[in-house]
Structures are given as structure tokens and as C-alpha cells.
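These notes are about the structure you will find just below.
For this view, one protein chain was removed and the others were kept in their places.
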Amino acid sequence: MRIPCPHCGARDAQEFTYLGDANPKRPDGMEATEAAMFDYVYQRDNPAGRFRELWYHGAGCHAWLVVTRDTKTHAIEAAEPAKPTKAGAAA
Amino acid sequence: MSSQPFRLSAGGLIDRTQAQSFRFDGKRYEGYAGDTLASALLANGVRLVGRSFKYHRPRGILSAGAEEPNALVELRAGARREPNTRATVAELYHGLEARSQNRWPSLAFDLLSVNSLFGAGLVAGFYYKTFMWPAAFWEKLYEPLIRRAAGLGRAAPHEDPDHYEKAFAFCDVLVIGGGPAGLAAALAAGRSGARVILCDEDFRLGGALLAEKREIDGRPAAEWLAATLAELASLPDVTIMPRSTVYGVYDHGIYGVVERVNDHLPVPPVHQPRQRAWRINAKRAILAAGAIERPIVFAGNDTPGVMLAGAVRAYVNRYAVLPGREAVVFTSSDDGWATMRDLAAAGAKVAAIVDPRVEIDAGLMALASRIGAQVFAGSVVSSASGGRALDRVTIRDASGREQSIACDLLAVSNGWNPTLHLTSHQNSRPVWDEAIHAFVPGQMPAGLSVAGSAAGRFSLAQALADGARQGTEAAIDCGFAAKAELPPRKTDPEGIALSPVWRVKGGKGKAFVDFQNDVTDKDVELAAREGFKPVEHLKRYTTLGMATDQGKTSNIAGLAIMAELTAKTIPETGTTIFRPPYTPVAIGALGGHHRGRDFRPTRLAPTHQWSQDQGAVFVESGAWMRAQYYPKAGETDWLTTVNREVLAVRNGVGLCDVSTLGKIDIQGADAAEILERVYINGWKALPVGKARYGLMLREDGFVMDDGTTSRLGETHFLMTTTTANAGKVMQHLEFCHQVLWPSLDIRMVSVSEQWAQAAIAGPKARAVLQGVIDPQHDISNEAFPYLAAREITVGGGIPARLFRISFSGELAYELAVPADYGDAMMRALMAAGEPHGICAYGTEALGVMRIEKGHVAGNELSGQTTARDLGLGKMMSSKKDFIGRVMAKREALVEAERPSLIGFKAVDPSQRLRAGAHFIAIGKPATMENDEGYMTSVAYSPNLKHWMGLGLLKNGASRIGERIRAVDPVRNGDIEVEICSPVFVDPEGTRLHV
Amino acid sequence: MSDAATKSDAAMKPGWTPRSAWAGILSEGSFGAKGPAGVTATAREGLGIASLIVAEGGDAALAKAMKARFGLALPSTPQAAISAGRALVWAGPGQWLFIAGDRGGFADDLQALSGLAAIADQSDGRAVLTLSGDKIRAALAKGCMIDLHPSAFSVGSSALTSIAHIGVHLWRAEDGPNGAVFEFMVARSMAGSFWSWFSASAAEFGCQVTIPRACRVGRG
Partner (left out) sequence: MRYSVFSLLAQTLAGHKGWKPAWRDAAPKPEYDVLVIGGGGHGLATAYYLASQHGISNVAVIEKGYIGSGNVGRNTTIIRSNYLLPGNTPFYEHSMKLWEGLEQDINYNAMVSQRGVLNLYHSDAQRDAYARRGNAMRLAGVDAELLDREQVRAMVPFFNYETGRFPIQGGLLQRRGGSVRHDAVAWGYARAADQRGVDIVQNCEVTGLSIENGRVTGVETSRGPIKAKKIALAVAGNSSRLAAMAGMRLPIESHVLQAFVSEGVKPLIDTVVTYGAGHFYVSQSDKGGLVFGGDIDGYNSYAQRGNLPVIEDVMESAMALWPGIGRLRVLRHWGGIMDMSMDGSPIIDHTPIDGLYLNAGWCYGGFKATPASGWCFAHLIARDEPHPVATAFRLDRFTTGRVIDEKGVGAQPNLH
């Protein structure tokens, strides 16, 4: 696979490390319940089709990316930085 | 020496000035440059080339290409032996050595051909129905017999002496196949300025044009070929790769290609690889791989001398070899008649042409008449016979009357299958095209299109037009302004009409569908009878199409017969999917450079040379090589050395490289905040200039890593990680920063490589260190107490970092200097320590001392332990959220029963402990139910003069003083141990603070 | 930055001889196929290297300072800005490597930038080679997953990638007498393994290795 890194351009997937589903949001803070944390840590939709997932460009720019990919065809629709960059910040 | 009796006196694309002698089964022959092994064997009249897989039937040469199922040989000898090499694609070279395989004692007389006699019992799947009694006989008797009989060639007995490479390439347009369609495509795309790579598996470009006598624009096709190749060579961004097979299509335009760089030479030239495995990244690709001719299933169709009609033309026209002198042609298509023509032109006698069709084109009839071939229209060949060499065929007409004709060659044509294998590598099934009686590509992988015969457009004119059009389109897709190519060229007429016949029933003898796996039409019938009707069941039950050729010549007939048996059409019956690779690929090529010591990179500390100079024995520690211990002259075993090193540290001073620990520089306004969130303990109150031990969990509540982190400034920390987890922790921190909490101001970078770091440990450590650091720095206990961390200088101004931390439990420091000075630092410390008896120590001694102190390390940080398990539960802050906090509170993780860390010593101090032993109560049987935990780490303590261990034991902390058994059945160990404090030496920690 | 505190050569104690990342790995001369070298490799020793990381929105200020002090434009894409004696190479979003041809005055340079970025000296932690020659692209293709064709990787382009399981930071400098010139930077600990791969890959073309004497100076 080639992953279109928004920073580096299209790169071989070999440069990346995979984490998984990008949708679950960590229940932060002291009030987080065990049930909510269980859901975050363990439960997955695991869809066959369009999927938002986290990849880490470890051998490249060290950015975490949210990649939208079809799990049946592997076709990639989009790849965006997980950390939003502020518009107009670049020199 | 043989005189090549079947070599034509003129013609062909061989170089008659370069004779090449070779050996087959020990006998010497001669061929020419430009031959394949198959063509050279045929030139010498060798037809029996191998024995089949199951019945050990004599087999010859069926094809002239990659689809060959029969003519498999062992090429080369010794460590370079290559089993199952297709003689039809093995390029001849001077000194080539080949042997037939799967026969004993010899090819002509193979004892296992008795299998043929028992053949009636050895039908598809017979083994599922027998060999079940008695049960123990399978491994001992039946299976070894089957295994010895099966298999084909013999693998090389030694390490492959050649080397391999991987390589990466990028292009706009990849053209797969260098026949007319592919060349036209490459030329069209290349002229537009696109970056083009053209791969062809053959050593000579031209594809079908090499095998055929064709004309383009009224001139011999060879002229067009030469002009096209010349123009392609002149285009700077066109790369031609002969001897290169595109074996697989992978996601997003990645194509796997194996280039046989030097397989045409006896031995690769020095510095050159045998083969190179390419990953080609192409924006667009055009498959122009041509087509593969189909045989017909009839009795004795595997007899040496029965060949594909197109292959016969290739041998005659390209190699100037006559595959037989008296030929019969059996064809269901007009195309087969061209073989009659070319054979006759080359001087062979064509005794008969047999065509199941009743209506034959008048022109073809006239041609046959001119040649003198007897035409059997509406007839079939019902059997071929001759055993080791064809001697006659039986022809049956529509009324069933049979007649026998002597011949030594039977050329068979049943139409062609597009070579569409690559199109199904992404699981797309080919679809049936009734007009051409063949499967054509189904849904295409993104970016791939198919041209010419591979798309089922079989004529030369179509191939040229298709290639030019698709080459143009592909270039346009890549953003090049390509002009439409010139209109297709005129070609001479050719016949492609076809009415295939899949099998001829009722002949005498076995009729083969899959030659290599010895699958007959009867096997297909049996599969149908037993319900293995879906094509995948047919394949798996009969092994049809599972041989090294992946059924290139056989699948279609198998399907057709199954369709007939189940009264379905071929498309209703379906087809299996071709898997990568298209043709088998050497494992060595795909491994490339990465074998032996180059399997994975080796990381060396900046102090490595110094350790080497000290005589260190090194040990693999993840990617690193670390000094394990430093033997001195006269020390005969490692334990003696390690004991000396430990005692030296505890009683004096020692020096150890710790450069391999991960070091992460963390800066930013929220630097302390991120530590709060990833470590279980608190960080905000840590003063500048101090270090603290930290423990981090995974989100599921189990321990991830530990280390010491120092505050270098208000917003500046230096985190250390274990050697093993440095990369993982960095990735985790980036995840926390970028994904979980992107608004935090944290700036992190690994500085692991920048710093060489040494531990100086022992009561005399300060004295030694004093001699190395610049004098203005006060490191007295008062000025630089335990856990102090400071930036200092050494060697007259070299920046350094000094930490008063200790893994050994002694007065100890870790000194870090820029890596260029790592070597100098070690030498300076050794020099300064010499008066104090300083001793270099390695990871073994380090391990002994950390066990003496009850510190956890890799064996305890197994990913299966919690902070509580390790006795570190109290570190967990209740005042803040941190990764793993919630899940660590789950009921099973806080049970009192959970095994927790504790110390052990043998009741009999002379006994040795073993890591991995399990704990069983004294008097109870050693069973899983009674398992109370296990020993994680052990070492011999030269201070205590006995072995000691750390382990995880149920209710461990509350059982000090009890005795228990440490059982170790895999090493026949079963000893009594006493449960004790995990801190064996200096439990009060007074040595740390001196 | 105190990390890169300097001291004059005169103050250095004898015996503190630096050992470069390539010591014991490279040896000067040629290897591989005979004849004119298709590939050249030149050790780059004694470089000053530091990673710079800006806070969110901090690139404008850093860009301004870089321009003013060094005449270097801060790249916001995978590019290397190169001037005489210095380079600024993109190293990820908001991150750069600042490189000086020698370490003289490097600490002052970093001092001038402090406050604008998180700075970490990496001078000793990287091993750098300058690679060139007619066949350099063919040699690099044996492991480099980046398209180095002139139309895809022009002068000033940079990339972070991995080669032979080793992390690599590379960029293309101005063309030299043998055509394209690539700078390759790897982690110091893996310099030996990188060289094992590169030397095997370059051997068929013949390779000339140069270790400039001028580079063999200590920190100063």
C-alpha cells in the first residue's frame, strides 16, 4: 500500500505503524468511568468498508495520521494529520 | 559430442557462432546462444525430460514458455541446485548442468512408475479414505512413504552462495510484456515523455513475434521489432527490463517484479546479484502478457512428443529446431493450421491434420493439400501412445471409426487463454467470453488495463492497435500530452476461428487434465460424483491447478469437464482465482540483502570500540549489541568473570556502558503535564536539577515501561526508557501528544543517539568521577545528593550531564557526554579509576546487582504485570488522571491472590535456581491447579554466596519466610526455596546515600 | 544552549579525543567493480546538527530569525534550505534540523535561536555521508523507497524514510561534478549497518570513499 502522508507525500506503508480505529475518544479525567474506558479500550466497530484509522509515520515525519480507507478494497480516500494544524501558521 | 540432429540448417534467433555445451543427466550435448534448455534438448533429439508427480509417468516438453507443466529439471549442482526449473525458460549457457527429477534410479527406468500400475487405486483423494488404521502407522509408515515418493526436485543442501538484492522503482507507466501490444504501448507512452518501464520475462523482446513468421506493413515483423526497440532505447525515460517477471499486483499501483539478473550465466559476476526483487510503483500499468495455448484432454496426451501447436512454431521459427520429423496436428482452431504450414516449411512431414470441425476454411484446405497433409475434418485424436516417446496416434472420425497413424510429434491446439493472471491478484474473478471461448479479465485492479491477447484480442493488428491506444491513454492519465498514435499497421492475415473441444472420451489409457499433478479426467468425474463440484472444491480435492504452473494449461479443461458433468455452462461453473506469484519466485530474491548478520541492523553504542578493546563478550539486546561481561585472562567460565565484576562494584568501583537506554528530550510549557499523564506518579513538584523514577502503564492498566526522568529546567525534562522500549515509548508519547491531547505545548525529540552514557558505581565512584569532571563542579554528597541531575562539563569544557542514580544500589552516577566523546569518557574514567581498582562490568553483572536490589527489569516487565504485581502499586497517584488508571482498577487486577513480586533463595544454598520454574506448595502434586506463580529472574550473588531469585507468587508479599517448591520439569528441577524479601543487599539503601 | 557549550581547544584536557560516527566503519579508497567509480561517498564529520521544534504557531518567528541571521528560508514542506556553510532541513511538521558545516560558533548560533524553538543538539548522534556519482541513483534504488528521479526529487528536496530497516534523513544538495549530490543522515548507532547495505549496493558500480582530513577536527 501507499499512504498519502499529508506532510511527506505518498509513501510505502512499510514506513508506517498501524494502531487502529480512529473514532473512539479517550474518556479523560478523574470522572471517567470503567464502563466508558472499557468501551474505549476494547470495543470496536470493525466495519467492512469505509474506516477511519490511525497510522503513525514512524519512519517518516513522526506524524499520527487519520487515514480513511476501505477495508474491503484497501482503497484510500483521505489521510489527514491527527493533530490539527492551525491555518496560516506556516512561514 | 552430439551434432544436434534436429537443428535446422538455417534461420532462427540463435547465434550459431556461439556453441554452448551442456549436460543433461550427465550426458554432454551442444546448443547455441539464444537457446533455452528445452530448445537445445529438442535440437539434440532429447524428448524424455522428466517424470510426473504421482504416477511417475514419462514426460517431455509441452510448451515453449512459462506455462510449462512437464519439463521441470534440477538446474545446476551443489549449493546452487535449483529444483523444478522449467527447461522452457531456462536460458542455455556454456557449461549448464541439468538433471531430471522425481525418478529413481534413472529417468528411463523409474521404479516408482509402478505407481502407474496401481494407478487405478491412486485416484483423487484416495488418501482421505485409507491409511487410518492403525492410527500410529500414519507417521511411522504411510506418511514417510508418501513423502518420499512425492515432491519433485531436491533442494540445495547448503547455504545459497549467491546474493540477492531488492530494489525500488517508480514510473508513470509500467508495461508488462514485450510483445507487439506491449511494445506499441511503451512506444506510445514513451513518446509522450512519460516515464515508462517495460518488463518482459523473456531474455529477448518481441513476444509472439519471435515465434511467428509475421508481416507488418508488408515487411517482416522483425524489422518493425528492431525499429521499435531502437526508438525505445533512444528515449531517456524509458527503461527496458528483460528477464524480468511481473509476478504480483499489490495495492495502490505496486507491482512485484523479479529480475533474473544473472541466471543466464553459470555464476553471477563478482559484486552482482543472482536476482533482484523490484517493487515498482506505477501510476498506470498495461498488461500485455499475451496468451497461453490450451491442450486437449485425450488418452496418452502426456506422452513425450505431444506438444502445444504454438510451441512447435516457436521451436521451429525462433530456435530453428524441428521438434519432430513426422508430425500430426490436432487442432480445433484455424491457428493450429499455421503449425502445419511452418512445420512443412521447415522440412517436416506433416502426415495429418485433425480438426473436430466439419467445416474448414477453403484456404486452409488448399494449404493442406499443397503440403500433402491428410485432413481429418470432424475428427479427433482419441489417443497417443509410445510410452517414453510418441510413436503413433489414433484418429477417430465422427462415426467412431478409428485409424492409427505413425508420428513422432503431435501438435495440439485448442485456442488460447488470455494471460490475465495478474488481473485477479486482487481477488477479481475472470469472466467468460463466449465469443472467444475463454476467460477474459474481470474487474481490474486500480490503474491497470489490459491490451492485446491478454485481453482476448488475439490478432496482431488488434495487439498493435490496442497497445498504441492504451499507451497513449495511460500517458494522458499521468498528465502527459500524448498524441494519438498512428493508425494500426497492416498485418498479414491470420486465422483465429475456434471451436474448442475439451476432452476426447473413450481412448485407451489415462487422459490428463493437469499434467504436473497427474490429475485425469476420471479424477474430475470422481470429484463430481463425491460432491466436490464447486471449483474450489474441485481444485482442492483433486489438486487440479495446484502444481508449480498453477494450472496455466489445465484449469480450463478441468472446469469444462466439470461443467459437462454437472450440465452447467463454464461460466456457471466458475473459475478459481489465480494467486500471486504469476510464476514461482525464489525466496532468496524476496529476502534480498537481509540475511546472515544483515538480517536486521545492528546498533552499536558509541563506547563499543572501548568495550571491544577491553575484551568484552557481546550479547544481542534487541537491536543492540551490548557488552555482556569482560573476561580476563585465566577466567574460564562466565560466572567467574561476572562474580569478579559484581564484587568489584560492591567493594570498590565499576564502570558500565548504559548508552543504549532510550533518552527523550521533552520541552514546552506542558512538559510536566504530559509526564503527569503518562506516568502513574507525580511530576509537577519535581525540582529542577532532580531525577525521579517513573512507571508508565498501557491504557489497559498493565505496565508498559519504567525509567528515570530528570528535570533539567522549568519546562525541560529528559526522560529515559528501557533499551527495549525506547521506540515504543517515543511512539506512545507522540500518540498522547498528537492524538489525545493536541492542545498541550510539548516538543519532544529522541536524543538517544546524541549521548554516550556510563554508570560509575561503587563506594569509590565519587573519587573516580572527581578525576574526570571539570573541577568547578561540586559533587559532594551535600552538593550533589542522591537523585541529583545536573549539566556539567568534563575534559576541560565538554558539555556533560551527571545523574546520581543507581541500578546497582551502590553510590553511583551516570555520566553522559556527546557521543563523539563516549570512547574518550570511558578511557578517562578507566584512567581515573585505575588507582581505585576500577573494573569494567557488563549487562550480566548489572543484572546480578539489580536482582540483589530487587529492581524489576525486562523479565518482570512482561506486559502481563501491573504496578501492584511489581510492588509498585503505591506509586499510583490518586490525585490525577493518567494512562491506565481506570483499567488498572478492574476486579481481577486488584485481587489479593494475584501473583506479586517477591524474593527467593534455595533452602540448600548450594542449589541453583532457574528462571521459568513454577511454584508449587510442598506436598502438593505439580499440576496446573496448584501453580502459584513462577520465577522471573535468577542470579548467583557472589556477595551472599548463593543463588537468588525474583518471582511472582500468589500473595507473595505476605508469605516471607515460607517455603515452597520451585519446579522446573523441562530441566528436571524440583527444589525447595524460601520466600524472602526481594531486596537481598542493603535493604535500608544506606549505600546509595553515602 | 548549554548542551552545546564550547570551550577553546586550548582548555581541552589531553586524552579527550573525539571519535567520529564513521570511525572504524569507513576506510578511504575504492572498492567494488574496477574502473571509474560509478558512486562516490564522502564522510561528513564534525557537522553541527541540532533539532529545532517550534510551538504551535511558532514558525513565523523562527522563519524570521533564520532569514535574518542565516539567510535561510524556513521550509514548510520536505525541503532543505542550503547556504554556504549551513542548511535547514525540514524534519516533520514544525520540526527542522539546523546544520552547520563545522562546530565552530555553532553554540552561538543555537543560543541565538533559543526561545524560538525547543533545541536539542544532535551533532554527535548522526552519521552523515555525501553520495554522488553517475550510478548513485541505481545504487540507492536497492533500498531507498523514495523516487529520486530528477523530475520527482529536485535540488533542495528532502525526505525522511527508511532504508534496509534503518531510519534515514536525506536531501539533495546542489549538483556536483558527478551530477546529483545526496546527503544521507542516519542514526550513529546504525552507521555500520547502513554502510553494510550501501557498500553491498554500490559495489557493482565501483565506489570511491573519501574522508576529508578537514573534517577530522574535534569540537572547538
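Observations on the model:
Letters A, B and C mark the chains as written, and numbering starts fresh at 1 in each.
We adopt the following convention: a contact is a pair of C-beta atoms (placed from the backbone, for glycine too) under 8 Å apart; a residue touches a chain by one contact, two chains touch by 3 or more.
Only a predicted model underlies this, so the values are computations on that prediction, with no experimental measurement involved.
Across the complete structure, the visible chains that the omitted chain touches are A, B. Of the options B:L37, B:L96 or B:L152, the residue whose C-beta touches the omitted chain is B:L152. Among B:Q550, B:S900 or B:N943, only B:Q550 touches the chain that is left out of the view. Checked against the full complex, the candidates B:R595, B:K945, B:R963 or B:H993 give a single residue touching the omitted chain, namely B:R595.
In the full complex, chain A touches the omitted chain through residues 1, 12-14, 18-21, 34-35, 38, 41-48, 51, 53, 69, 71-74. Think of the hidden chain as still there; on chain B it touches residues 53, 79-84, 120-121, 123, 126-133, 135, 138-139, 143-144, 146-148, 150-160, 162, 164, 166, 248, 250-251, 254, 256, 277, 279, 425-427, 522, 526, 529-532, 534, 536-537, 540-541, 543, 546-548, 550, 579-581, 584-588, 590-592, 594-600, 602, 619-620, 698-702, 858-859, 862-864, 887, 890-893, 914-918, 920, 926-928, 930-931, 934, 936-937, 967-971.
By our rule, only the chains that are shown with their structure count from here on.
Between B-C and A-B, more C-beta contact pairs are found at B-C.
Centre-to-centre separation between chain A and chain B, using Cα means, comes to 28 Å. For chain C, the set of residues that touch two or more other chains comprises 56, 95, 145. Multi-chain contact residues, meaning those touching two or more other chains, occur in chain A at positions 12, 62-63, 81, 83. Considering their complex, residues 1-2, 10, 12, 17, 19, 26-30, 32-34, 37-38, 40-41, 54, 56, 58, 62-64, 73-76, 81-84 of chain A touch chain B.
For chain B in complex with chain A, the touching residues are 250-254, 279, 281, 426, 446, 699-700, 727, 731, 734-735, 737-742, 880-881, 886-887, 889-890. Across the complex, chain B is touched by residues 2-8, 11-13, 15-21, 23-24, 32-33, 51, 53-56, 95, 117-118, 120-126, 141-145, 147, 149, 151-152, 164-166, 187-190, 192-194, 196-197, 200-201, 203-204, 218-219 of chain C.
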